[in-house]
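Note that one protein chain of the assembly has been removed; the remaining protein chains are unaltered in position.
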Amino acid sequence: MPTQPMLEYLWIIPLLPLVGSAINGLFGAKWSNAIVNSVALGSTGLSFLCALEAVREFFAQGQVLVRREYFDWIIAGNFRAGFDLQMDQLTVVMVLVVTGVGFLIHIYSTGYMAHEGGYYRFFSYLNLFMFFMLILVLAANYVLLFVGWEGVGLASYLLIGFYFLRKSASDAGKKAFIVNRIGDFGFMLGMFLLFRTFGTLDFTTLFAKAGQWPAEAMGVYGTLTIASLLLFMGACGKSAQLPLYVWLPDAMEGPTPVSALIHAATMVTAGVYVVARSNILFVHAPTAMFVVAVVGCATAFFAATIGLVQTDIKKVLAYSTVSQLGYMFLACGVGAFSAGIFHLMTHAFFKALLFLAAGSVIHAMGGEQDMRKMGGLWKTIPWTFATMLIATLAIAGIPLFAGFFSKDAILFAAFQNSGGSHILYIFGLLTALLTSFYMFRLIFLTFSGKQRFDEHKVHIHESPWSMLGPLVILALLSIFGGWFALPTFFQGPDYFSNFLAPIFAGRELAETTSEVLVHQLELILAGVAVASALLGWAVAYWLYVKRPGKPERLAKSMAGVYNTLLNKYYVDELYAAVIVRPLVWLSTNVLWKTVDAGVIDGTVNGIAQGTGVVGDQVRQTQSGNTRSYAVWVLVGAILVIAVIFWPILKPVAGMAQR
Amino acid sequence: MVPTQYYVILSAILFGLGVFAFIFKRNIISIFMSIELMLNAVNLAFVAFSQAKGQLDGQIFVLFVIVVAAAEAAVGLGIIILIARNRQSLNVERVDLLKL
Amino acid sequence: MSLSLILFFLLATLAVIGAVSLILQRHPIHSALSLIVVMVALAGLYLLLGAEFVAAVQIIVYGGAIMVLFVFVIMLLNAAAEERTDISKIANSGLILPLVAVLTAFLGVTIARGTEFMQAAARAPGQGLVLADTRALSHMLFTDFVYPFELTSFLILVAILGAVVLAQRENQ
Amino acid sequence: MTPGLLSVLIFFPACGVLALLPLRSDDHTWIRRLALTISLIEFGFSLWLLRNARIGWSGYQFQEFATWIHYPPINYHLGVDGISLFLVLLTTLLTPISILASWSSISHRVKEFFIMLLLLEVGVVGVFLSLDLFLFFLFWEVMLIPMAFLIGIWGHERRVYAAVKFVLYTMAGSILMLVGIIWLYNSTGTFDLAGFHYGKFDVAGVQELLQAGVLSLSPRTEMLLFLSFFLAFAIKVPLFPLHTWLPDAHVEAPTAGSVMLAGVLLKMGTYGMLRFCLPLFPEAAHRAAPWVAALAIVGIIYGALVAMVQPNLKKLVAYSSVSHLGFVVLGIFAFNNISIQGAVYQMLAHGISTGALFLLVGMLYDRRHTFEMSEFGGLAMPMPKLAAFFLFVALSSLGLPILNGFVGEYLILLGTYQVHWTWAAWAATGVILSACYLLWAYQRVFFGEITHDKNRTLPDISSRERGILIAMAVITLWMGIGSAYIIRRTAGSSQAVLDQMTRPQMHEAATPKLRTPQDATPRTAQRTQLAAERLGTR
Partner (left out) sequence: MIPRPEDFYRVLPETVWCLFGVLAMVLQPMVRSRHVLSALAFAGALLGTLATFLSAAHSGPAFNGLIQFDGYSLFFHWLIGIIACMSVLVAAPYLDREGLEPAEFYALLLFATAGMGVLASAQELLTGFIGLEMSSISSYILAGYRRDSLKSSESAMKYFLLGSFATAFFLYGIALVYGATGTTNLALMSATDSSSTLLRLGLSLILIGLGFKVAAAPFQIWTPDVYEGAPTPVTALFSAGPKAAAFALLLRIFATVHAASDFWFWAFWLLAILTMFAGNLGALVQTNVKRLLAYSSIAHAGYILVAFAAVTFMRSEIDGAGPAYAAILFYLASYALVKIGAFAIVSELGGKGEKNLSLDDYAGLSQRQPVIAATLTLFLLSLLGLPITAGFFGKLYIFKAAVNSHLIWLAVLMAVNSVIGAYYYLRLIVVMYMREPSPEALQLAPVRFSVGVNVVLVIAILGTLYLGLFPNSILQMILQRSLIGGGRFQ
């Protein structure tokens, strides 16, 4: 027995959910919900415990990187992709978030999904997701990471399309997978380039070698810049950044716990994780960093504007997720990787909570998701209301809630490192304002005011404790989850970034001004951020509580803007018109019907038919008339003589020509 | 004396006329006769060469050719009778059941 | 111009006229008669060439037996004048005459050029002994060429067989 | 070593045919059982072969040699190396699978059907095991007829058209290859070289001549020879734009025929490229590579796009083969160690996953007698198990990691990228497109509401079908995770292909060649060293 059993057998952590998934998937169909529950929860819970134990051992052995090679997965030539897992500080954060939040959502799901068909299937998929997500975060090389990367995509596909009878659901699943694949295309090329450059895809060796690599100047598209951008393309796909974000709002077709787990807390943050994991590459490629920051910031703002007018409760949250992911990328882009990861973690808490609470609302409303048909729910489902409010406060960045700390850190970094123009910061701040507005809009529309539904038809009821329990835990996390950073406001150490320091060691962009100034600046910026959050809250209050008729009038007076926002800037339509439909048209009419059936097969068949026609012509010479035959013999005779006498005839023929 | 050349040129002309006759004539018997004409042309060439070479071989060949021609005539006319009996026509162009 | 040359041209003209007549005559019997003219003319040429035996055979076997057979069959079948059908497009295309002419011309020219120097060789002394020729001929036939000669007997057998088979009436 | 094992492998099914002949032709049960038994025993033989094959040995093993025909020298020369080993295994695996798949769907002229299937196996195994060029050609042609019969007799509506198209297409290429073989033989025939005087005309012999510089072809000749071989193989693969026989053949063929066609026959083309085109005509191969790669890439994208819009499910799978085999060709013609190993792997993976796809499509056909996707829809409801297997196989086909399709595709792209990054970049779009067409098709067939009442009561898979599918699924998964097991065995041979492409005059430092066919005794030390270097085996 090794001294650190869990670190030695890291593979147990991901394997447990896989086993659960396999058992439920293969045999669960005939089992009752209780057995399915115990398998699913058991495997995830055990996995969580194992993760905790591993983390404990990790701390116990002094926070040194642990790397284990289990077996050769792919070997070819000098290429080796092993089934290698590793654990370091970054992994610790991710593993805990994944298993912890995942476990909570599993519990929640037992309540939420209790009356759905395909119960075993759902948990099988969910466990499968856990497996792949854990592989993703534990992987010690890019190829294995890619396994998790693709695998979570698969699980996402399966879960979005869980209600496969609905065309919209299966469409959304397909869309998610394909858009992700577009990102993966870049990710793969990035890996190839890295392998070509460094000859390995193992994190440790690769990063060590990349550390020696000279940093590329801004505006230079060197190897690392290209590689980083390609990796970032993958991240864009997975983390729903511009221009590949389109799948995420559609992904809300899946059951709500799925939205919470995959499309809010864990999977979509994988892109951030990869960027953070590859930070050394990005740091050496300022151009790539700049792109990451700009894309993140743009996405954050862009998604937030769409979120302003959405009426579907989950859609609002979806766009909010896109927006928050943008924040994380903004953080990474400006070099504040630890801030990004910090936000990733807090976001996992409050966004999971928001989704779960929204699920609880939907559950209570009997499946209704349109906020315009809700209202005044705070009395009937108080627990849900309370937890959701906490989450909203957190996301809006109200001080002392988790989101406040992480968001503040990001805005601060953006202010400091945006090259003087502060554009990134200003948009970040605007986004914070918008976030606050639409989140409170959601709260007000849902919980306050009059009930806009028929009470006789909809039987409002608070959710069971299996659902409320996780809500409460997550609410606590949403409050306290950010307190790692509390000391910084009193010029204390930033525990979170210190913990992650070995990963990002020395690579976070250098601070420019003196500590005191920085501290003052930080306080000022925090104040501005809080002010904007409060402003957003106030506007929401004014519009949706004080003057309930105002928003409609506003929408009418600015119909163009409103419709554009409501229809998400028509991006889906644009993609359909510019990419999807032309491609299908091209494939159908040009490639298949014209080139394949027409040109190529036409040529083949044409040759065959042409041969047949020539054959028929040859046959026509066989007229049956002996006189004609005699002519042919004569012609043949002349031909033979002509050919044999050609050497002699040639000069004669030449003369005739001249 | 007459040069051998003259004979062979004559033989070539007769041969050519035979070829033309073969294609031109429609009556099977006439066509057959044009073959005989061609054979005669050949014979002339043989005799002429025989004389030119001072050998008798050529004349022997002529005898053989005549015998073969006789045999062919017997068979050919038999076939012609068969055709005439089967089809009531001696026009070679009307005998075109087998074609394509 | 020597007598033999005059004779040659006369006979040659006759032969060509006969051949052309064979082509132009519409009735087979006339064609047959034209062919006989050709054969007789050729017999004359054989004589001119000093091949008396061949000339005799030409008259007796060819002109006599074979052509009689032709005439007999023409009569037997009561063959009428030739029907000038134009079913074969290619044979009536007007291309035939030039083609045949080209072929003939080429044959004639090539043969003529190939035989230019033959006369000297041809005029070896001792030629013209007709009787010795015939004897030598028969001698050769029964020694050097005895095998083909015997084969021709089977050939004639085949011909007889053919005539029997082909001209036989159905089941007697 | 087990003497004569390769001969047994080739001719055992033929003996099986003889055993089938005396059975009454209406005794379907026993015909099926006997055929299955024969094919399973054959599979056992190939497993035995796998067990005895030496790992890391790049040359030919189990060689058998017997003089057969002196002029031109056609010798019965067999041998197996890492590449052919697994292709043989694939063949012998897919044959019993095909037999099982035809268990109840073939009820017409049953005996002939199984005879044809076994004869096909003879031909295909022969192709993979022949070292002699003429012998190779012989089996190559022999294989044609049973396949044509399988399509032509037991196929669907346009079966005859498809069968004839298949034969003519293939023959057009192969007969030119025959001319090429003869030409090559003639080129070698004028040289006096020990070893060649025995009248051997096998791959290794010719290679040796080339390596020794005794035989040198002019660039033009080499290119023409290369093309004559390549065309035959490209048609078989099929490489764009020579692929149009494939959709027809696949759509019309019975399930077993499609499985064998996609699973094994297409691989004969890529196998041929690896075995003949590259080692025999390295210069020409190098010169042609950009063009070939361009065609392969066009094939990848084009095949995927056309597959995407097919209304016919089987045709879709057929076009997907065009796309997938494009990867293989690309991998081969990137001349990179990694990409070639990927290509070899992809050949095997494609055999399994596309074979399984055809099995599944066949099962759908058995139930609904149509391939039109518009006739399906919502099938996941009445038959969840079939839907699950289909998804699994589709995922492996679109290259999901830890399933078999990923390994080959990844290695090919990775290897290709090392030498020509643009090729890899273009080819990688195929990865996106494969997801598009497979998932779209899957959605149309299995998801959504049931639109046709007939579909409401379709039975889920039977236990026989389940058995087949589980076997395929297990192999798929195993190949996705345990690829090292296979690659360890193929690596030496794949590397050998590349080694053979370098001539001594180009690389003076060439060590004594490991692959000396005449030399039966292994040079153990070198072998292990090489293996260790290459594989990092611990």
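Annotations for the structure displayed:
Note that the chains are named A, B, C and D in the order they appear, and that numbering of residues resets to 1 at the start of each chain.
Rule of thumb we're sticking to: a contact is a pair of C-beta atoms (placed from the backbone, for glycine too) under 8 Å apart; a residue touches a chain by one contact, two chains touch by 3 or more.
These figures come from a predicted structure and were not determined experimentally.
Looking at the complex as a whole, the chain kept out of the display touches A, B, C, D. Among B:V2, B:L17 or B:V75, only B:V75 touches the chain that is left out of the view.
Between the chain not shown and the residues C:L10, C:A65 or C:L151, the one that touches is C:L151. Checked against the hidden chain, the listed residues D:V8, D:L176, D:V298 or D:L477 yield one contact partner: D:L176.
Against the chain not shown here, chain D presents residues 69-72, 109, 137-139, 141-142, 144-145, 148-149, 152-153, 159-160, 163-164, 167-168, 171-172, 175-176, 178-179, 182-183, 185-186, 224. Chain C meets the missing chain through residues 107, 110-111, 113-115, 118, 143-148, 151-152, 154-155, 157-159, 161-162, 164-166, 168, 170. Those residues of chain A that touch the chain absent from the view are 608, 611-612, 614-619, 621-622, 624, 626, 628-630, 632-633, 635-637, 639-641, 643-648.
Note that only the chains that are shown with their structure count from here on.
Centre-to-centre, using mean CA coordinates, chain B is 65 Å away from chain D. The set of chain D residues touching two or more other chains is empty. The set of chain C residues touching two or more other chains comprises 87-88, 91, 96, 100, 103.
By the touch criterion stated above, chain A contacts chain B in their complex at residues 619-620, 622-627, 630-631, 634.
Considering their complex, residues 2, 4-5, 8, 12, 15-16, 19-20, 22-23, 28, 31-32, 35, 38-39, 42, 45-46, 48-51, 53-54, 57-58, 61-62, 65-66, 69-70, 73-74, 76-77, 79, 82-85, 87-88, 91, 96-97, 100-101, 103-104, 107-108, 111-112, 115-116, 118-119, 121-124, 127, 133, 136-137, 140-141, 145, 148-149, 152, 155-156, 158-160, 162-163, 165-167 of chain C touch chain B.
Across the complex, chain A is touched by residues 87-91, 96, 99-100, 102-103, 106, 110 of chain C.
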